[in-house]
Structure formats: structure tokens, C-alpha cells
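Presented below is the structure to which this report refers.
The complex appears here without one of its protein chains, the remainder shown in place.
By letter and in written order, the chains are A and B; residue numbering begins at 1 in each of them.
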Amino acid sequence: MNAARAPLIGRSVERKEDYRFLTGVGQYTDDIVLPGQSYGCFLRSPHAHARIRSIDTAPARGSPGVLAVYTGEDLTGIGGLPCGWLIKSVDGTPMKEPKHPVLAEGKVRHVGEQVALVVAESIAQAKAAAALIEVDYEVLPAVTDTASAAASGTSVHDSAPDNVCYTWSIGDEAGVAAAFAQAAHVTTLQLVNNRLIPNAIEPRAANAVHSAADDSYTLYVTSQNPHVERLLMTAFVLGIPEHKVRVIAPDVGGGFGSKIYLYAEETALVWASKRVGRPIKWTAERSESFLTDAHGRDHVSTAELALDAEGHFLALRVRTTANMGAYLSTFASCIPTILYATLLAGQYATPHIHCTVQAVFTNTAPVDAYRGAGRPEATYLLERIVERAARELAIDPVELRRRNFIRKFPHATPVGLTYDTGDYDATLNRVLELADVAGYPARKQASAAKGLLRGIGYSCYIEACGLAPSNIAGALGARAGLFEAAEVRVHPTGKVTVFTGSHSHGQGHETTFAQVVADRLGLPLEDVDIQHGDTGKVLFGMGTYGSRSLAVGGSAIVKALDKIVAKGKKITAHLLEASDADVEFEHGEFRIAGTDRKKTFAEIALTAYVPHNYPLDTLEPGLNENAFYDPTNFTYPAGSYVCEVEVDPQTGQVRVDRFSASDDFGNVINPMIVEGQVHGGIAQGIGQALLEGCRYNEDGQLLTGSFTDYAMPRADDMPRLAIELAPGTPCTHNPLGAKGCGEAGAIGSPPAVINAVLDALAPLRVTDIDMPATPHRVWEAIRRHAR
Amino acid sequence: MAFLWFHHILEQCTGEDAPLPRKARAWVCRKKHTFSAGFTTGPTPWRPRALRLYNDLGAFTILGSRSHPMSVPIELIVNGKSVAVDVEADTLLSSFLREHLRLTGTHVGCDTASCGACTVHVGGRAVKSCNVLVAQLNGLEVTTIEGITPRDGSLHPMQAAFKACHGLQCGFCTAGMIMSAIDLLEHRPHGTEEEIRAGLEGNLCRCTGYHNIVKAVAMAAKTMGS
Partner (left out) sequence: MSAIAYHRPSSLTEAAELAESDPEARILAGGQSVLPSMKLGLLAPSAFIDLAALGELRAIRADRKTVTIGAMTTHAAVAASPQIIAAIPSLAKLAAGIGDPQVRNRGTIGGSLANSDPAADYPAAVLALNATVRTNRRSLPADGFFKGLFETALAPGELITAVEFPIPGRAAYVKFHQPASRFALVGVFVAQTSAGVRVAVTGAGPCAFRVGALEDALSRRLAPEACEGVSIPAENLNTDIHASAEYRAHLIPVLARRALA
């Protein structure tokens, strides 16, 4: 490792984690079977809203193989599942936080709510026993519609009679009103951001075991953030000492937000595992996932955009109602506020913005962060209204965007964020080339010859990632810090294990982080292992969400590496009888500046662990460093997307023909992995725009409760994607210059698709359509306007 | 056929929207009241309200099959090894592989035979192991992801192509996707991109947007063909 070699950072290195997934030897939660394994089954509510008059568990208790049956009454002294973010209403009152019980207490508030836990020798026995539990329900009217929830006259919770959790606002209302008074043109738009079901392909699962030896617990669980899971579960719900619980999130098959939260099932399992004295495993059937995984989006909004005569944005006014579902999930309250309204400036220098958000309870599954979380809602609203304004003013939609771009950085928006850097012209100009917009008229003509309507749609998104500066988050209501932790453990032979508080469930951290470490220490990639997802191994962690892993978790690793290098320099200085300040570290060698006197990294590592010739009076032996990194600002990935669709006017079928993207993620460690993240995000965005829509009927029954009714994008729904990572404007405030890439695709793509659909339908005078733009919905829109 | 069309049925056949009373559910459970879904169809004992079951979670999540299934002696070959066991009549191949043989590379991602994560080869053709009974496979050959993996630490050309093209992220759908892709190429070795996409119709991936999976299959088509 003496010669300088090409850096690993910036290279599309094949993933270190792939072998185990490709060969089937990965270990997911359901793959784990513990000695003495027993199985749990949850009896769930068939009603959206009902009072529980009585529960008779006696027949189930006597059923073959049953070890225990528990209901809410058994969980005395157990707290509710907490919400991690306190939002205050405009009048200063705190949000309503009704108890979110682990097992239903007195009432059920959504279909699928867990009413009883049956533990048995086998899953079949647990299910058979659960069927014998007699629950006497008094069925109550249900509230399911977001827009009318506050006026429904039925209360989901007694403590929130009008179903309002909070009414929150941001921005300068008077300034906005004054700007509207001056406007030459006002564009208005009402829209729904459709409710989505995350559907990671691995269903949620948990396996809990208690050890009588030291009264401790181990929980294997499908989690994106095991430390947070442990903290919330022990400190807020079960009252078990935090250090007596080890939470392991092994290989996790996708999360997209849905595995951030502390759920009732694993909490109940941990509680029951001590009582049963056996490990208890529960794995969701997909039908349970549909009903109980936290859903995403579900906004109803009205927006008004004021423009001057030249098309400059003067002000934006937004009113949004956001559905929280029946209970507040872990991060539910901050999604339609802190992660939504703060993004309403987008890439534009709009001087005045005001947004009011009313969050409501309904008799539906809890709603929380799903890939993008608030930012797709903001981007969809903004990019739809911008494109509508362009159409109304007969200004080219690209030109209208350009006219309003922010070009000076740092830029403080009127909704609380300060963008540190960006170059929106660069990504827009590049995507216009990638999309061959110049060739669009010819393609439109070719489509017309086939009887198809072609449309083109644009979207320029921004997101706030790298969550988050703890002090700012705290001021905004966060009940947790949002730093990240890392430990770099150098072994005596110079090999390195890094423990990170970030969690990888598809993101490829084991490779990306290893590239950073290997480059910084001048080691081969195979000498670096990344460990994550185990509170018993990793010192602490806030986990993976909000595109934060590299920007925050990676930065923590860099901080720890800096400490390793600093200590290595001291050891080198001692060995070579030089001053610390004269030691340089490069390409895996500690060298006295301007000389050929040097020590390799492995030699220094060995010295640290065999400290025979070592400054023991001033320096500890060993080479192992921890670091916590708390970011000073959010990061602001941004980009431009162009979508082209063909619409069949006879059937309403929309086909995405071309999709192009230019993204600025700052510095990129592994382009292959980053592009993969964009591909996946775009698929979810196209899914939201054209296919996916969670539907409840007015009784609160889920109508899209399986993959046969909830349309997931399949390979032939997707076009070939033209993705390019922009050279980028590096983040100015973290050591890697990284901004985050996990959510961009899902944030930027829905408005591009819908704008394209509306462009295609413009000749038929269709000006509005809600997502998902299914064939049926498109056909109806065409028919409505044809009348 | 693949699947029943619940919501169509629900809305088509239920005049009323009132939830099915619990007693009726229990009746349904005990009577094993069903509608025709096999070869025999007598006068269909169809009761529209019973279809409320589908949305009536208390019923459908907990209704299991009968709890004392008959044992069936079977012999099959799994990944080249003979397996002779007695299985319960209603044991799904996916459970058999995962729980009895501890071949956990085959994953289960849904309960409607929609996602394809559990895809394995039976007699050389891709099938969803969650949708086949072991009892149906007497004398047949089953190959799982473990069975196509070379023992020397190298990779099958399809696995190698997925790695080279970053055709996997979380890895959960990967085994099923690879088993489908191998079957696809064996029966259509020179597919166009469109044919590859259509050929992967039975497998859901939530991570990759399929872009790199399609690329990987196209690459494997070259390496496996050569």
C-alpha cells in the first residue's frame, strides 16, 4: 500500500454485501429460529371503530399448543407507543397525543388494530386459537375521509373531539396577503396527494427472547434504527432498563420509512417473552402489512400562487389537511409540517410563503414517513402549480422556472431553511439534453400518427436531507437528537471494523462506507468491514431515514477516522523521534514531512496494541475511536426531471415512454449505488403517479388490501431510465460534501409524470387529474371534458 | 389460475355494507363455507355476504387451514439431494424449504402469490413455492437459490450479472428474481428488453426500479449464451 492508487471514492465499486443476498445466505428476521422458539399471532380488529364490550379468551387458552393469550387488560402499567415530535398549534397549544396502546384498550380505531396476542407452539396453532377468541364489539361510525374528518361529527379520540391533532402554520401571513394584493396573476390549484402503502418486499417481523440469567432481552426486528427502537420501547413504553435490551436489526428487506417506527407487535413480543419464558416470533402476513404498516402521504391541499406580470413568483399560500390515521406513529406529526411546509420554496426565490396545516385523526392505519416524507408532497404541489401557472400565462414551463430560480447562495427561504449551495440551471439544462427535448415535437407527431397523445412534463425538486441539526430540530419540537455515531476499531493487524449507527437495508452502506474508510486509511477495500444494526455492537445510532446515512453517519465515521489518524501520528512521532506536527498521513503511510522516514498503517496499528516502544505516559494504547457527528444544517439535494408519456385517449392508458433525470447530490462516493437509489425512487414516484393508491371505504375497510388490488410497479410498467449525476455542488458543511440521494427519485418524479399526462391531455381541455392517473381516471377526465 | 378478484366480488355481490356479524364469520369458519375454486362445482354455495370476509380481517387473518392435516409420504429431489419425508397435506413448498430444510434463501413476501420472492424451479421451470404443496411434487426435482450457487465461492452467471449491474439492493426479492430470470433465459435466450421486462412480470422489486435487473438479465443472456 505504498504507491498512490486510484481513489475508491467516486468509483462504482461492486457491493461487498451482494454475495450473501445473491446466494441466499443473508439472514433476515424471519430466517432466525431460536432454541425453544414459539410463535405469536395477533387477533386484529375487523372494525374501523368499535367499543370493545368484552373479550373471552378462555376457549383460545385451552386450544392445543397455546402458551399464552394476552389482551390490553393484561398490559397494566404499560405506556403507549410514543410520538417523537411535538408540534404546537397556532394558538400555542400542544398537539393532541391520545394514547397509542400496544394492545387495544376499550376501543379499536382502525381495521387491523391489534386486540390480542396468542402465543403457541406453532404458527398454525396460534392462528387456530386466535380464531376462538370471542370479542364483543359495539360498532361505531367511522371517520376515514381526510378532508371532512374535522367536520364529521364522529370522534376517533375523546381527547380530540373534532379529530384535529393540531393546526400549525409557518410563514408571514400578512406579507403573503400584501403580495397577493399586488399580483398581476393568481393561479390556484386544489389537489390530493394520494395515500400510499410502503410495501417493502420483506414483511415486518420480530423475534423476542428473554434471558433469565441476567433478566435481559434480545429482540430481532425489521428496523431501520435499532437504537431508537430500543430507547422508545424501554424508556417510554415498557419501563425495562435500556441496557437490559439488545435490539438487532439483521438483514432488512427494504424499509422506505415503514420500518423506522416502534410498532406494537415487537413491543408486545418483548413484554410477553419474559412471561412466556420462550422466544416468540411473529412475521406479518402481507395482508397484515397492508393494514398495519404505517402508510404514507394522504394530503388534501389548496394552493395559490401570486405572480407579477413578468411571471415572477410573488407569494405562495397553501392550506393542507393531513391525515394522521388513528394514532400518532413515531414521526407522524413532523412529516406534514417540518418536512413539508419548509420545502415550499422549492428551487424558487419566492419572497413570501405561508402555509397552514391541519392534521386530523381518522379510523385508518397510522400515517407516517414514506420515502420522501413531506418533501414529495411539497414538490408535487409546487411543481404542479408552477406548471399550471405557465400554462395560464402561456409562458414555457421551463422558462417560467428559470425566471424564478434561486441563484445566490446561501439563500434563506421564507419558510425557515437556508440553502447552502446549488446550481439549478445546471441540472435543468442537462436534463433537457438528456431528455432530447429538442426532438420532442417529432416524437409527438409520431405518437399522433398512432392515435396516441404525447405529453411532456417537468419537475425541479429540492429536498432537505441529512436530518438534522439537533438544536434546530429540538427548537422545532423534536424529542430526540438527530446526530449519528460511529466507532472505528483498528485491529492489531491493521484491519478495520467500523461500527455505524446508520442502518443499511438496501442502501449498500457496507460498500460505500468502506470506500470512505479504505480511501482515508489507504487500505484495500477488503480490509474494511462495516457493522451495523445491533445495539449490542454499535455504540449508538439514530438510524437511517431522511437520506441521512452518508451525510450524517458517514461524517461521523470521518470524524472517528480523523481521530485515528491523529493518534497514529502521535505514535509515529514517538517511534521516529519527530514532532507530531511533522507527521503526514497519506496513502496508508505515516511519514515525516520532507523525508523518507515512514511507518505503514499496519505497523502503527501493531505498535498501538503491542506498546513496547510507546509513549505510555501521554498516550493510551490501542487504536479505537468513537465519534458523534451533529450536522450544522440540512443538506439540499436538488435536480430536474423530465417525463414523456403517451396517453391512449380511447382507453385512458398512460405509458411512460421516457424519463430523464439530472441530480445534484454533491459529492458522490459510489455512482452505481447512487444511481440505483434514483432508479428505485423514480419507480416509487411513477407508482404513486400512475398506479398506487390506498383506498378505504366509508366504513374504514381497506379496499386495497393486497397486491391484487394495490398496484405495485412491475418491470414492464417502467421505462428505461436516463439518469445522470451532475458534477454537483458539494455540501458546504459536512466533511464529505455529500447531500444524500435516497429519496430524490420519489420526490421529483410524481409531478413530472402528472405534468406530462396533463400536457398530453391539454388538447382535450383536461386541466386537472389526481394521482394515481389510472386508465379509468384518465378516461373519466377525458369524458368529463368531452361533454 | 392465479387469483380471485375480491373487490370486484365484494362490490358486485354485497348489497349491504354492514360488516359481517361475528357469528356469521364463525359459521363460515366452521362450515368451511367456500365458493367454487377447483374442478368440481356443484350448485355454488355462494353467499355474497361471506365475501365480506376478505375485508373482515378478524376472519381472514385467523382462519387457518384445519389443524390436523394428514401426513403424506413424499420423495423429491431438492438441489440434487433426495429427500424422503412425511409432510402434512397442506404444507406449502415455501414452508417446507424454509422451515423443514432450513433453506432460507427462498423468501416469502406475500400471501396472494403476487410478489414472486419465493420463486424456485420445479422440474426446471420457475414456480412460486408459496403456491404449491409439497405433496404435489412427489418424484420431482426442486432447485432453490442455494442449489444454483456454485460451491467454490464463485457465482452462477446470473448471480454474477446481478452483482456487476447492481441488480439488487435489499436482497429480499433477489433469489426469486434470479430464479425467474434463469428460467426466462432458458426459454427465451435472446429476449429484447421488452421481453425481459414482460418475463419478469411475476416478480416484484421495491428497491431497484427494475432498471438494473433488466440490465443484468441482458448481460447474463450474453454470458450464459457464450
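In this text, a contact is a pair of C-beta atoms (placed from the backbone, for glycine too) under 8 Å apart; a residue touches a chain by one contact, two chains touch by 3 or more.
As the structure is a computational prediction, the values presented were derived from the model and not from experiment.
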_Sole residue of A:V192, A:L703 or A:A722 that reaches the chain not shown, by the stated touch rule_ = A:L703
*Of the residues listed, B:V78, B:L97 or B:V127, which one is in contact with the missing chain?*
B:V127
*Out of A:A48, A:M712, A:L725 or A:A746, point to the residue that touches the absent chain in the complete complex.*
A:M712
_Contacting the left-out chain in the complete assembly, out of A:H185, A:K244, A:R319 or A:R695_ = A:R695
*Looking at the whole complex, which of B:T119, B:Q159 or B:T208 touches the chain that is not displayed?*
B:T119
*Interface with the undisplayed chain - residues on chain A*: 287, 650-653, 691, 695, 703-704, 707-712, 714, 774-776, 779-780
*Over the whole complex, note the residues of chain B touching the chain we left out.*
1-5, 7-13, 29, 32, 34-44, 46, 53-54, 59-70, 72, 88-90, 92, 111-114, 116, 119, 122, 125-128, 130-133, 135-136, 138, 180, 183-184, 187, 199, 201-203
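Methods note: only the chains that are shown with their structure count from here on.
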*Distance between the centres, which are taken as Cα means, of chain B and chain A, whole angstrom*: 28
_Help me check something: in the complex, which residues belonging to chain B touch chain A?_
3, 5-7, 10, 17, 19, 22, 25, 29, 54-65, 67, 98-99, 102-112, 114-115, 117, 144-146, 149, 155, 159, 162-164, 166, 168-175, 178, 193-194, 196-198, 200-201, 203-214
*Can you list the residues on chain A that touch chain B in the complex?*
12, 14-15, 17-28, 30-31, 33, 41-47, 64, 111-112, 124-125, 127-128, 130-131, 134-135, 137, 139, 199-203, 251-254, 256, 285-288, 291, 505-508, 672-673, 675-676, 679-684, 697-699, 701-703, 705-709, 712-716, 718, 720-721, 745
